[in-house]
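The other protein chains are all here in position, but one chain of the complex has been omitted.
Chain nomenclature is as follows: A, B and C, assigned in order of appearance, with residue numbering initiated at 1 for each chain independently.
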């Protein structure tokens, strides 16, 4: 029986209960929302009765997959609420960006500040410098006052005006410092590690009985966070990667048996490699972490590559950094970890380059491998128009959620709509490309490569 | 009670029955699919038992909106089938592009040809020139043989290598010519009028009892076709519009009381104006056909504009071409229609430019209006990377549908997944921006303009 | 005998005497230059003994064109001087931008401010708003304090942060206001009219015996100011025009007998049309003011156009706005002038569009003309990298000139080097494309059109 997943549209959510999808609020919303006032009641959600998006909208074959006798599980829709928790004139908000760069960080910062200040009339927004480190007072980083004027044009540059860093901080110290700064709500923009940190902060805040909200905005250039079918900056990132793949192809074309090899981000998930390959229309072979990378044999990678070069005179290979890691393990060597606790990957790009050259040499043939590892160029560009819209919607929905006192949650997207997702759920697993799902099938049909090397 | 629509995600589908959503096939699929053979059974749909996407995935408040006692309505998922109707070695396929240009036309043509020839082993694909006119033999346009080599690089240019034209042709004559050309399946890429034409062809084909499939690929730069939450080229179009809005702002900034005015496409729907305004982050006022355009009074457009100029020294206005048409009606003058049967719109851009200048003159103040009407520049650009991926998926899914003998249908998108939609359904109504839905709220929060001028 | 002009390299300078090329200084340079101090004597010019660039570097045939018995005429090289006139700590500088936008205005403003403040240690730079109007006190425009921080990023946007306007002001009033503002030197960035204004100001300053310098930075998107072989923003402008021509071609290709028609700036000179046509590689016919536009007859424009459409199926025409003006004259109607005193041109683009359509109709054939008039899109973009470098060099050389007390001059370029040019010389004539020079020959060889329509 066919199980046909849209990979872009995350569906691996079976068995979640309505309780697990519930969002925690720090208290009852007593205040009228100035945004709701301006928009009128037709455009807002009512606190405690927000519409939901069904967890599953597939009807497999002829059978209905929902059981009407129980309340179906669904995510709460994001958006402005009729009532809010914080008093905009008094509350003070903090923003922090953590981890590696992704396109659109400045758009999200800007969007939060504009929605807070112009939408709700908030007067006090602090930007913490260089990640969680910047919250902790003893590090001595002075936070930036973020006003609408100050952020008006920051999105025309990539990166983050707040700066960023990797690695966590002592949770108690962070909460101490947030208290000392009288922060009502913290917006934490970052990846897996950052979101774990945000959850820990929210929990510590809960233990102390404070009225402080913690809202996450998931950032991952790998596009691999669960319940967010598209991370901000992802479209920009794969668009930038298209230019790199084009360069690789141009170099490959100009050489006798030229092989362009591009390594893209993607530690555990090949979304970026897949989308970039599709967008470029010029990749001949795509290698992702979700599928085994067999080098030798008639259906192995090297033989496939040879056939492409034989047929076309050149080839373009796109490899996600997490692909083929098992080929790189040196026996007896302990895995290493970076500051954020991620295992340090070995360099599959360099390995492939050397392997291909050696392989052709062993055949007595010449081949020229042009290897490009473009990571900075892809993550430091400004958001493209599509991400500009997307970041704005992430940001304003994060503000709506925070103003209503929601906490330990992040803004996710489900079936194309912005929803509230408990952080706990989102960090439970990593989104991956399904080997028989629609995205990988699309790549395989586009490149003509085998479904897998075996 | 909150009614919270995601505008981008089309949901106005209440009351459709499973029957209405059913796709017609021209015959039973008897042949094994070479694509399915290559992909393995895990990646394909089984003919007659394809998965579906529920029509409605919202749970409003606490009430479940589906009734489990009946079979819920849903769209059939697109994708490769296990068995096909046409013999790839013998069947002959035709492609036609109609109406105005949209970014990505060449990507779709290329995608169809590559999937047919490289995916299924088809040997015979004809490209008809200049729209439906090119199918009719007596017009004398010679169709182009479309091979993988011929189309390999066409997507690097905008436009359509086939040419296009407006207006319909006699259906009988079209079917006569398709028969004369031994066409097994026709891919018709175009808008509302084109799709009506495609349906008429399919119906005539049915009347004659022919085994010819007609598959539509909806094209609309207005993004207003029902059951397709994103038309191909739309992201490219609003991305291109961002540059125009930026020009308008730069011109406005340089003049005393400068007002930049940009007219964008959108006859009945303001999607392009909304998305471009959001993406640019620089629009102060957005005018769309879905909302009345009141000029005068304290809450009217002119007073709002004055306040923006007063506060910022300049203003940027984005207007969809279909906005405010009631202001332009000359009493006693009959409406006029173009070749495709669309009513000719009056020029709201020129009208607004003159109205604003006159208004400021009447106040004894100077204002400089810089008016830009960029339509060609927006529709003739090559597809951006995101649309490049999207066009490929539209194309390959259209091929999968046609190979399985489906007809009188088009490739749509529902909840972010590609689905089969009966043409009859898609042309029944036009998608429009909901005045209290998420898209318009996002625009209003971004620009700070009132929800409506009243 | 061959007369072979490089059009881009201006050479029509015969008969100028060394006296005419001499630059006026407002007084002796007594102060050591901090820039010279930092650079060392090897990198600076010595006041009163600057190197020169020969007026003429051509040797026609076998004859030497210079006569060694006399001092050959040459332009003084621009660059830092060993000594300066103004005391950087005390002097106050003003900047004004006038006329239509050109790419790079903000680069020039930024460059002047950075060189003044960071190079020379100047503490006081004022930016006047909206052209000369902003200098005159009674108009009430408050000048902007321009600091290095304030201008650091302004060049990432097109336009001018100072604003601009057309039209002159009373010279006495301007000088009164400059005196009232204690301006030591004024940088006037603008075209022909602006430079005439600057000269008048310098003359009035001279009459009053003031120690105030006036330095021009020539701005002309038409690239038609004498003794400046490349105006700033020109490369950006024709690069932007390439995209427009590409759009026109894409539209033309998609229509039966499609004709793309693009009107570009160029009132008296076709430089922009020529360079854009060359850069696009896609123009079939280029029409410039320097050559007569004959419509009819076997060698006329319409017959040539027909032949191109016949051969290729479509055609692309690029027309400079000043071309064919004689065709548009209505008998008995007086010429009209704009605020800057330029004669108002009639619209050759609309005229050609209508003429072509009528011509094809008269032949009983269909043709589709897609007409694009993109002026704002071309002039409001940010400077491209090449112009970014160029604007910086214009700006810093203007500052070096002003600090040395030079006045009534502008920064020009001769044989590829920056030089000092008396304003009086530069406004004496307009640079035009030579009908048998290298530029036009290059266009004719590229398009295949006749040297002239006759």
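In the analysis below, a contact is a pair of C-beta atoms (placed from the backbone, for glycine too) under 8 Å apart; a residue touches a chain by one contact, two chains touch by 3 or more.
Values in this document were obtained by computation on a predicted structure and should not be read as measured data.
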Original post:
Taking the entire complex into account, which one of C:147, C:257 or C:393 touches the absent chain?
Top reply: C:393
Subject >> Full-complex contact with the absent chain, from A:33, A:124 or A:160 >> reply: A:160
Original post:
When the complex is taken as a whole, what residues of subunit C touch the one chain not shown?
Top reply: 1-4, 6, 8-9, 35, 38-46, 49-54, 57-62, 64, 66-69, 71-72, 74, 77, 79-80, 110, 114-115, 118-119, 155, 229, 235, 238-239, 242, 275-276, 278-281, 384-386, 388-389, 392-393, 396, 415-418, 435-438, 440-442, 444-446, 448, 450-451
Subject >> Residues belonging to subunit A that touch the chain removed from view >> reply: 101, 130, 157-161, 163-165, 243-244, 246-248, 250-251, 253-256, 370, 372, 374, 376-377, 380-381
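Just so it is clear, only the chains that are shown with their structure count from here on.
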Original post:
Distance from the CA centroid of subunit B to that of subunit C, rounded to the nearest Å?
Top reply: 43
Subject >> Gap in Å, rounded to a whole number, between the CA centres of subunit C and subunit A >> reply: 47
Original post:
So which bits of subunit B are touching at least two other chains?
Top reply: none
